[in-house]
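All protein chains but one are shown in place.
Presenting subunit A:
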Amino acid sequence: MDAFKLMKELRVNYEQEAHYLPRETGLRLIESTTEDDSRISAKCRDAKVEDVWSLTSFFGYSTQTFVLAVNLLDRFLAMIRIQPKHLSCVSVSCLHMAAKVTEEECNLAPPVELIRIGQCRFTASDLCRMEKIVAEKLNFKSKAVTALTFLDLYHQIALSHCTDGKEILSLEKLEAQLKACLCRISFSKAKPSVLALSLLRQEIHAVQSEDMLEIACHIQRHLKITDAELRLWSERVARRLSDYSSPECSKPNHRKLQWIVSRRTAQNLHSYRTVPELPTIPEHCWDESESEDSCEDVMSSGEESLSSSLGSDAEGPYFPLHLRRQHLHA
C-alpha cells in the first residue's frame, strides 16, 4: 500500500477507535479495588491476562488474537461486574472468540483442550454459554480496532518511507512490547492510537533513527495527538518496559499449577529416599603425622558409631598404642 492510502486508512481507524475502548469508569473501578473475593482487582485481571498470553503462546496463536482477546475482556469487565471465580471462564471465552476470528480453522484448539491445558474448573458448555453472553453484551463485531491495528499501520508507513526500515524496526519486537503493556490494566485506558505511537517512539529512541523519528512526528500531527497525552503514555510505557525486562524474575507461582503424572511415574518418584539401614562406619585416618585426637570419628549421619557401641574397637585402652601404629591400613 502506498503512503497516501496508508495515511487514509490510519484516519479511518482513528475515527473508529473510540467504539472499541473499554469504559474508563469501569476500568478505574477495577484499578481501585483491593484484593477481595467479591470483586475483580487489577492484580487479578493482570494475572489472568498473563495466563491468556501463556495459552496464546502455547497454542501458537498470533499476537492479534491475544490483543483482541484482551480488548474483549477489558470491555466486558468494564461493563459488567463479575465475581473473581468467573474470571477464568470469561477470559478463556474471550480468547476462544478472538481465535475464531483471527486464526485459521485448522489451527483452532478445541475448547476442551483449552480447558484441559489451562487447568480450568469449568466445562466446555460453560464456555459456550459465556461466549454468547460476552458477544451479546459487547455487540460483538469481528473487527475491532486495537493498538495492534495502529502498530501495524505505523510500521508499514515507516517502512514505506525508509528503504532499510525492515532491519531497523522489528514489528515482532513491537508486538512483544505491546503484549507486555497489555498485561497491565492501566494501559487499557489509553487510546490505541496513542499507545501504539508511544511504543513506536520508544523503539525509535532505542534504535536512534532520525528518519523514523520524523515519520513518527508526522503521524502525530496527522492524527492530531496532543504532546501532553503522548508524553504521558510514553512515560508509562517506558516504565513498564523497563520493569518487564529487569533481571528480577517474578517468582513463578508454580503452586497454582497442577502436575499430573502417570501412576507408574508417581510410584517411582520417591522410591529413592530410603533411609539406609546400616549405620555409618567412620573412616579412621591412620596417618603418622596426625595425633590420636584428630582421628575422632567423622560422624555425618548422627547415628551411633559401631566402635563406640561395641567398646572393644581400636580406640579403647585395650588396643596398645604401639600396635595401633603398626596396623595402619584402614
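FYI, contacts are C-beta pairs under 8 Å (C-beta built on N, C-alpha and C of every residue); 3 or more make two chains touch, one makes a residue touch a chain; residues count from 1.
FYI, contacts and distances are computed from a predicted model.
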{"item": "Protein that the absent chain corresponds to, by UniProt name, given \"Protein preY, mitochondrial\", \"AP complex subunit sigma\", \"Serine/threonine protein phosphatase 2A regulatory subunit\" or \"Glycosyl transferase family 28 C-terminal domain-containing protein\"", "value": "\"Serine/threonine protein phosphatase 2A regulatory subunit\""}
{"item": "Option touching the unshown chain, where A:Ser32, A:Thr123, A:Thr226 or A:Asn268 are the choices", "value": "A:Asn268"}
{"item": "Given A:Cys128, A:Val207 or A:Ile281, the one touching the chain that is not displayed", "value": "A:Ile281"}
{"item": "Contact with the hidden chain (one of A:Ile30, A:Leu73, A:Ala180 or A:Leu223)", "value": "A:Ala180"}
{"item": "Footprint left on subunit A by the chain that the document does not show", "value": "50, 54, 57-58, 60, 116-117, 119, 172-173, 176, 179-180, 244-245, 247, 249-254, 257-262, 264-265, 268-269, 271-272, 274, 276-286, 297-301, 306-307, 310-314, 318-319, 327, 329-330"}
